[in-house]
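All protein chains of the complex are present and in place, except for one that has been dropped.
What follows is subunit A.
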Amino acid sequence: MAVRPAVDIDPTKDEKTGKVREVGSLAVWSLSSCKPGFGVDQLRDDNLDTYWQSDGPQPHLVNIQFRRKMTIQDVAIYADYKSDESYTPSRISVRIGNHFNDLQEIEIVDLNEPTGWVVIPLTDVSDRPIRTFMVQIAVLSNHQNGRDTHMRQIKIHSPVNDGSVSKFPNFTSLECSQFTCIR
């Protein structure tokens, strides 16, 4: 039960450097409940003004299912206490597994009035990114004991090129990298 402070970072920065890829587009997203007009599209539209609003009992779930086993490095959630107040999640649990009946919790995060992106790295016992078919993000409780939750954006990142050095060497210098491939 690690407590992670919310940090004000931009997950897209890593994407730009090419180290991680946003793989949400390769997955099927589903929600435990939502208010009409505030569903998955608003959660995945790259717009921090639109949000998902749940509409059912807790815990509220976001299920992300991939067609094949993916290596996931981290999950980034945008939460903003100032605009969402009691809708802001305060306790988030991340579970992974093969399917709905096979999920195991690997991470619990406590948030305290977050005001930006919360990046939750998902690593296994040896500190490597996890490999899984399905990720479930569960909102266990909200600030001020709110019933429903708002989530503005979720991004899920996979490391680029985690092959071995010999198989896919990642050359850092220009002289080498221009010979790595034919385009």
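Rule of thumb we're sticking to: contacts are C-beta pairs under 8 Å (C-beta built on N, C-alpha and C of every residue); 3 or more make two chains touch, one makes a residue touch a chain; residues count from 1.
The working rule: contacts and distances are computed from a predicted model.
Leaving aside the chains on screen, match the unshown one to its UniProt name from "Cell division cycle protein 27 homolog", "1-aminocyclopropane-1-carboxylate synthase", "Mitotic spindle assembly checkpoint protein MAD2A" or "ACOX2 oxidase".
According to UniProt, the chain not displayed is called "Cell division cycle protein 27 homolog".
Need a quick check: the contact residues on subunit A for the chain that isn't drawn.
Touching the chain left out of view, subunit A contributes residues 15-19, 21, 23, 25-26, 126, 128, 162-183.
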